[in-house]
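Of the protein chains in this complex, all but one are displayed in their positions.
Each chain carries a letter (A, B and C) given by its place in the written order, and its residues are counted from 1.
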Amino acid sequence: MAKLISKDKLDDLLSRLKEQEKYEVFAPVEVDGVTLYQHINKVPSLEFTNSNKPPKDLFFPQTETMFQLERDDKVFVGTKDIETSSDPILVLGMRPCDSRAMLILDKLFYWDYVDPYYKDRRDRTTIISFTCTLPNMPKESCFCTSMGGAPDSNEGADMLWTDMGDVYYVESLTDKGNKLLELGGNLFTDSDQAHDSKVAEIKVNAKKAISRKLDTNGVKEALEKSFESDYWDEFAARCLGCGICTLLCPTCHCFDIYDVISNGEGRRERTWDSCQYSHYTAHASGHNPRPEKKHRQRNRIYHKFLYMENNLDIIGCVGCGRCISGCPVNIDIIEVAEGIKEAEGIKEAEGIKEAKND
Amino acid sequence: MTDMKALTDQIRSTAREWLEKGEVKYIIGYEKDPNSPIARPVFIHEPKDVDRLIIDLTCVNNLTRFLVDEMKNKPKRGEEPDLRPIGIVVKPCDSKTIVELVKEKIVPRDRVKIIGVVSPSTIDPKKLNMALKNIPQNKRKDVKLKENGNDFILEYDGESSSIPQDDLLADKCKVCVVHTPVISDITIGEGEKDWKKDNFEDIKDIEDMSPDERWEFWKRQLDRCVRCYACREACPLCYCEECVFDREKPYRWNERTVGLKENAFYHLVRAMHLAGRCVDCGECERVCPMDIPIRKINRYLIKRARERFNVFPGINVEEDPMFGSYDVDDPGEDIW
Amino acid sequence: MADWEPKIIGFLCNWCSYTGADLAGTSRLQYPSNIRIIKVMCSGRVNPQFVLKAFQEGADGVLVSGCHPGDCHYIEGNYYARRKLTLLKDLLEFMGVDPERFQVSWVSASEGHKFAEVVTKFTEQIKTLGPQTKLDGGDGE
Partner (left out) sequence: MTDNVYKPTTATIKSIQLEAGGGRPIRTFKIQVDEQEARDQFLHKPGQFAIISYFGSGESVFAINSKPNKDGIIEFSVMRVGNVTGKLHELEEGDKVGVRGPYGNSFPVEDWKGKDIVFIGAGIGVSPVASVYRYVLAPENRKDYGNVTVIYGARTPKDLVFKDEFKTFEERDDLDLWLCIDWKFGPKGPTGESAMKGWPAINMQAPGETKVDSNRKFTAFVPQLVEVVKPNPENAVAVTCGPPIAIKFITQALDKLGWGADQIYTTLENRMKCGIGKCGRCNIGDVYVCKHGPVFTYKEVKDMVPEF
């Protein structure tokens, strides 16, 4: 049965979690007009559209020290583990698209080899997703419903909370969620039927509000035969190669590994990288398999809609829309995916492309 | 009030003429984005496509960035290079960039044919998206934006609402000092020819802070930088073949680590690289996904360069670059 | 903090200030040993990036010293340096980094005394300011 928690009880809940189990709590906080997940001691407003930077940062930080280097006189000769916390983590207020993205990252980071850093944080973390209710949502570029998600999706989350004004309607989905209910004890009260039906209505309205659509049917097929299409030249011509689309993507996972020596201490780090940068694939010899921006944009689209599906059996996009609203030159992943279908269709039916080239 | 329709028509007819006569290789301009209320860059190669070109309040990009791309393109082996000029639509602020690019010999003057458009202010896309929040998601792209006195009128689906211009205008347009393109082959529209005095009011708040407050402010801003380098990629004057922040050999100047130490170094070095060159087109700040007020740094250096060395980038192609020249009597009162 | 000694990086031009520093040494003039000297061919060679890098790596103060205006071995290198470095100092101030941590001086080959004075005064200045924790990330987190 669903529970309720009053908004003015959230600080109490936080204190209990901290005192009893040392939870570290993260929530979206708006500073200078930018929403980012931050470590919190008091519950912030929680009125937010979505974070500018995706919450994957909490599991797979943009920069992360992997281990330290052991020194012997003047040279480094080995590795030294760094101390890590084992305290539980709570993420309060993830958007359902972002929690769904965790399932995609799970697949990637557990693909044959388990990524220990990711797994460690993932196992320690309890995710509370918030239903995307009006009027904060949707933003102009949301299209989760096309990617198998929904503004009330509970995939990847341990709990789903829905804002009902004074209270949150609390649905626990996993053992981690149940643990939270247990720790919260009397702060959570039972919901009644009136609440249930009201929430159902809120969710229906939330879904209706997402009117941007991408018909994923046929995208994969179109991509399979359009690698050499002129379409890539067309849409990538205005690409700046900045990498915003990938750094802000909740499912992009590329990183660089390198050593840093600072004040005599050495460490190995990894930092998010982007397939939109030319040096990303450049060989030491200077040869570059993806030398132009169109190759790199093409790789991004293929990776999301085809490669991920072929290798991990999942589409690598959750429809959060960050790459669309973040792009300085209006490159729109929906338009591209629809466009490549159209380009394929047109090309075969009418030969317009050929005519254009004449 | 600017008649955007008339300006658009003139841009199209000029573009058509240039393309039909083969005077330009192609034209870089703006078109309506079918999915967004904000216009987007477009490359027009054929006269039949010129009707895609528009100019309106949402033409935010500085298109000269694409000129630099074109100049870097090397012809394919065995291909005769097409050295016809590139046609480009520029706003007054963007035209200043061309002056710098010509001055720095990145774009030869005869490789560019400029359609200068007088004084189209632009809105801030982020502010517009906020203003459209209560309009159904798929209708937002169809919203029409009109000037009306000191307000903007937002029209959609037969309904309209009014919003003060100040709430929507891009910050850079609020302090704009140049309303007519400074360099162009054809100028479209009528406007003030004279430059207004720039009072740098918009950075006064930071100047008035105590040093520690200033640092706290910048620390907060730079700390959240994700180092996507969009500010660099969007900047038409960041045209180095290989940026120092991408170089690995012989020395890695800055670690890829994303943290205050590395972020601050990046932004300070970038500010110095643009000192005396930046024309305040505002692209860096517009594209920043973390909304870092990068323009303020650049503007402060513009201000100081003006005060100290009487340098005004983006006006005169004959002028020497600031750091490539000196005056024996340059101030140096702080020097021991 | 009682034991703290500032780390100062000095970029000295080969023809004037480095020779001046040499003269200070051979004249057995006393000056604080906090300065670590990097010889450059001309103060005009000092890219503002070098100064910022020194701060990033934990320098508490950076000194750039070259020939007096008009005396540059390369005729005009120090005039270019003056423009760049003056503006750099402005930038540091705007960012809230104490501009006193960065100093330019003109020291000729015969001014061993002046070199010792400049270094002494600058070191005292940095000691008053304390450790630089802003650009080296120490102030972060």
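The working rule: a residue touches a chain if its C-beta (ideal position, glycine included) is under 8 Å from a C-beta of that chain, and two chains touch if they have at least 3 such contacts.
No experiment lies behind these values; they were computed from the predicted model shown.
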Visible chains that the absent chain touches, using the contact criterion stated earlier: A, B
Touch with the omitted chain, as defined above, among A:K7, A:K119 or A:K179: A:K119
Hidden partner chain, touching residue among A:G218, A:G266 or A:G339: A:G266
Hidden partner chain, residues of chain A it touches: 66-67, 69-70, 75-79, 81, 84, 108-109, 111-117, 119-120, 227, 253-259, 261, 266, 268, 270, 273, 275, 280-285, 289-290, 295, 299, 302-303, 306-307, 310-311
Residues of chain B in contact with the chain not shown: 248-249, 252
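In the analysis below, only the chains that are shown with their structure count from here on.
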Per-chain Cα centre nearest the global Cα centre, belonging to chain: B
Chain of greatest Cα-centre distance to chain C: A
For chain B paired with chain C, centre-to-centre distance based on mean C-alpha positions, whole Å: 36
Separation of mean Cα positions, chain C and chain A [Å, integer]: 46
Sites on chain A at which at least two other chains make contact: none
Parts of chain C lying in touch with chain B, wherever the complex brings them together: 48-49, 52-53, 56, 69-70, 76, 79-80, 82-84, 86-91, 93-99, 103-106, 118, 121-122, 134-137, 139-141
Residues of chain A defined as touching chain B within the complex: 31-34, 36, 52-53, 62-63, 135, 138-140, 142, 209-212, 237-238, 240-244, 247-248, 256, 258, 260, 269, 271-274, 277, 279, 325-326, 328-330, 332, 334-335, 356
Chain B to chain A touching residues, read off their complex: 33-36, 38, 40-43, 46, 61, 65-66, 129, 132-134, 136-140, 220-221, 224, 226, 228-230, 232-234, 246, 248, 255-259, 283, 286-287, 289-291
